[in-house]
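Only one protein chain is missing from this complex, and each of the others stays in its spot.
The chains carry the letters A, B and C, assigned in the order they are written, with residues numbered from 1 in each.
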Amino acid sequence: MKFKALYLGGVLTAALSAATLTGAAWAADKPAELKIGITTYSSGSASVFGVPARHAAEILAEEINAKGGVNGVPLKLYFIDEGAGLETLMTEYRRLVEDEGVEVTFASISSGVCNKMAPLAEDLEVVNFMWDCGTQRILEDDKYDYVFRTQANATPEVLAPLAYLLKANPDFKTIAVVNQDYAWGRDSWEIFSNALKIQRPDVKVVAELFPAFGAADFSTEVSRLQALKPDVILSTSWGGDLDTFVRQAKQRGLFETSKFVLPLAESSLQRLGDDLPEGVIVGARGDHYFLHPEMRDKEKFKTFNEKFKARTGEYPIYSAAHMVQAFAALEAVYDKAIKANGGEWPTKEQVAEAMVGLEFQGLGRPLVIREDGQAVEAQLVGTTAKRDGYNFKVIDKMELYDGKDLMAPVGENSLKWIAKFKPDFLSKVPSTSFSHK
Amino acid sequence: MSEQSAPRLLLQAEGLKLHFGGIIAADGINLSLYDGEHLAIIGPNGAGKTTFLNICTGYLRPQGGYVRFENREITAHPPRDITRLGIARAFQIPQLFAEQTVLENMLLAASVRERHWNPLRNLHAIPERREMEELLELVGCSDVRDRVASELPEGKRKLADIAIALALKPRVLLMDEPTSGVASADKFDVMETLMNALRKAKVSSVFVEHDMEMVSRYATRVAVWAQGKIQTTGKPDVVLNDPEVIRNVIGG
Amino acid sequence: MSKEFLTAIPDGAAGTTADGSLPVRQERRGNVLMNKEFLAFIAVAALLAAVPFTFGSSITFIAMCLAKGLAVLGILILLRAGQVSFGHAMYFAIGAYAAAFLSSAFRGIDMMVLVAAAILASGVAGAIVGVFVTRYRGIFFGMINLAFSMVFYSILEKAFHITGGSDGMRIRRPTLLGMELRRAEFDVAIYYVILVFALLSVWLVWRYLRSPMGEALRAVKSNETRLEYVGLSAKSVLLGGYIASAVLCGLGGVFMGMVQGLATPEHAFWTRSSELVFIAVLGGPAHVAGAFGGTVLFEAVRTYAAALLDDSWQLILGVTLILIILWAPGGMVELFRRFTGRNRVKTVTSGEAGR
Partner (left out) sequence: MTLNFAVLALLDGIAYASLLFLVAVGLTLIFGVLGILNIAHGSLYAIGAYVAATLGQWLVANGYNPWLTFPALFAGATIVGIVLGGLLERLLLQRIYAKDEILQLLVTFAVFMILENLQRMIWGVQPYFMSTPLNLLGNVSFFGINYTAYQVLFLPAAAIVVLFALRHFLRHTSMGAQILAVTEDREAATSIGINATRVYFMTFVIGACFAALGGALATPTTSLVTGMGANMIVLSFAVAATAGLGQIEGAAISALMIGIARAFAVYLSPELEVIMPYLIMVLVLLIKPNGLFGKVTARKI
């Protein structure tokens, strides 16, 4: 019977090629709708960050569809919850691409998720925008035909806050880090610490804490940090984790003894309210801020902010801004590809091809996609301040950095690039200064 | 080969001591079992009879003394090792594989004996099957051969328990009240069959028994237990007529 | 021990009596039914083999069910000995991580090498852990397994630079017998590989459970004392079953990992271990078919429950399991038998008997 089963399997395996040949064809006919699959956090502690992005996506899709869609094709959005776990996520993602016929995907928020989704998208040959995740590794380590990033990567996103820190607060001797224990937390610290070592070899790292992603209690970490009294505490955490950490640190007076650098805290300002003190260095993983000094008077910016506020009761945070950029890239690339295709609806290869060199603009400064699929994005860093008219801290003493100055060139590994920094490189990076108005 | 005149020493216990808290279960037990003997153990409840069987089979570790089997020290060896050396045991409360049929109980025992560990061979396909069926026939369990053990009436359970022990082809069989639970009308028939089987298979035995009639009929020697000690040993007709034994054990 | 639970019958053939009297098991009569079951087995195998040609879009779903079913089959072996492990997801994860490590170290490694590595890794791990845990029974067996698996889970989650931490590791697509496969080809190929392994495992487990060693497992449950007194160590019997179950979980893990392209610490979390036991009982521990039937039901509810009521799969499955335990402790296998009128194994002791 053993042999019968094997024999049976063997015979059927031989017929395998016949079965596979059917799945390969697609048509570049104009579809009835353009299906977009979007991964975002709708559950768990990270959902406070993911849900605003989902709202943004819905607003944008409505806007686009109201004017007839992309080249006459209306958008249809499919959301997948990153909080459901990688297995469920990947299964659902495959189902959307293989069964639902989703043509473009935006995946994802978490760098840990991106590390798995990028190869999957490439494998499924579906155009994927890494719309929010930061890890620089994906596009530096491998070459992708279908995977692009419509925002910056970890390198400028942590180098800009470091440059800001070195300039605004150079007198520090010790630093501790509290990052989430996953790809972003680890990679961002690697970049930050490597750069710091070169810029300030005298600074001592006194603690490296990596509480679990989604951790809900940081009491022991806060105790330890209080005992160590580092001059600077860095945390690239975000979402509910950052909120909880800040609240618990604030409650126990940690902000009084250490300078905090929170490169992602723009996304937590409104939720934290008075729990986030003044004088904290905050960033936005890009130039995203509802009071963006260069953009706040632009029509598109104002309209989106108003719509967003009307829908959610809050100002957009940077996850929403990243979503806007992804949609901007989507519209731009279809325009470009259709033009290149003589007005015909493009194939996915043509879309992917059109991505390189694509110029588009979301809520911040204009962006451009490099030939490695990576976008170049400006970076905004500032210091929290209390100002009339807002029941939360706003960003003051803003510096706006140009993305290309802080980014490893195409084909170069970020860490190797950083290793070549001159000791004063970061303090000399040009930036434009703004104050809160 | 053992000579007729000087039977071989099979099982030997010397100086066994075991106390549970204040209860003295064994207090210097010395006892030997020779090839061909059928030794009955009698004595009041709580005298330590079952404890003796437990120590001999390694279930309990004595606090003093030792047990030898065929001149091999086996004190407190695991029961499975002692069983494999050739000492099988039947229990006062039958110990069966409750979920399996009586035949399967037997086949499992035979498989262990013959070390049939091929994971692809059906338990029912082992060559000893015939032998096991005959053994069941012998102890009068053929009629319940295919019944699940947990469903058997008490008498049959008792017999099945003994059959499992026999299936192991032991040199010595230790039985704890072999016919308790068997309908009194059948007791002697059962014991008759059993002893014939033992003789035929050249198995020596030790059995704990309360029925003196049974003892005088089937034992070749009797040991009288009292408070963890052996009060006396000897031929049944002598021991059972000893006035002190009558007063302490039988008369009661 | 509830009599209907985990009851007898590795051969679904086991005793059936027309008049509903005392159950009698006769393996001779069983042969007829054996053939029937064998035919059913072949029929199911043929149906599954035809899936890529008929319901091609569901092959990934079925492949995942089969992979998980393999792990449940492992749980079934332990259930036969009356033991439940709340830590077997550990072996599932070991299978997946074995593939993850190898596929990242050697690009283009062959699928068969990964499978062999997973069998080896889970087998060795099962043997090492098994030596310790087979001393325990019942709740304690469950707990010590849980403890081991949680240690393993924590290591997977924490050792970021080795295991990828909570993000897990990617499993690169392996070659198959030297052939490089594209995605669609790979999906079909791995489907057949899993199917072959699943059928083979079903057959092997089936045989194993009726062999002396497998029957001895049931003896571990019913009477360890007697087992010792026929000369067999309950511990080693259980260890044999434990290693076999670990290997099956490892196989399930490597296949699930390859289908998903992913090894994640979640694979080893205690809820996953419980899910495996859950499925085994849902399907019915009395028959190997229960393992796969249970898995299909479980996965189907998980995947499609949302269509009925948004985010409700745990609710539906939880209620289902409770109903099954209360009214059909033999699981789907028992329900199947009831509805087909086949094989009423226990007629006398209905309901619960003591432990």
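Keep in mind that, in the parts below, a residue touches a chain if its C-beta (ideal position, glycine included) is under 8 Å from a C-beta of that chain, and two chains touch if they have at least 3 such contacts.
Here the structure is a predicted model, which is why all the values come from computation and not from measurement.
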item: Hidden-chain contact residue, picked from the options C:41, C:61, C:92 or C:148; value: C:148
item: Contact residue for the chain not shown (choose from A:100, A:217, A:278 or A:306); value: A:217
item: Per the touch definition above, residue among A:87, A:140 or A:243 touching the missing chain; value: A:243
item: For chain A, residues in touch with the removed chain; value: 42-45, 47-48, 51, 83, 208-210, 212, 214, 216-217, 219-221, 223-224, 226-227, 240, 243-244, 247-248, 251-253
item: Touching residues on chain C - with respect to the absent chain; value: 1-2, 5-6, 79, 82, 84, 132, 135-136, 138-140, 142-144, 146-148, 150-151, 154-155, 157-159, 225, 269-271, 274, 277-278, 281, 311-315, 317-319, 321-322, 325-326, 329, 352, 354-355
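Here, only the chains that are shown with their structure count from here on.
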item: Averaged-CA centre spacing for the pair chain C and chain A, given as whole angstrom; value: 40
item: Rounded Å distance between chain A and chain B, as computed from the means of their C-alpha atoms; value: 77
item: Where chain A touches two or more other chains, by residue; value: none
item: Interface hub residues of chain B, defined as touching at least two other chains; value: none
item: Residues of chain A defined as touching chain C within the complex; value: 1-2, 4-6, 8-9, 12-13, 15-17, 19-20, 22-24, 85-87, 90-91, 94, 98-99, 110-113, 115-116, 119-120, 123-125, 181-183, 186, 210, 212-213
item: Complex contact set, residues of chain C against chain A; value: 38, 42, 45-46, 49-50, 52-53, 56-57, 60, 64, 157-158, 160-161, 164-168, 170, 172-173, 182-185, 187-189, 192-193, 195-196, 199-200, 203, 260-262, 264, 266-267
item: Partner chain C, residues of chain B touching it in the complex; value: 57, 78-81, 83-84, 88-89, 91, 95-101, 104, 107-109, 111-113, 116-124, 126, 146-151, 164-165, 167-168
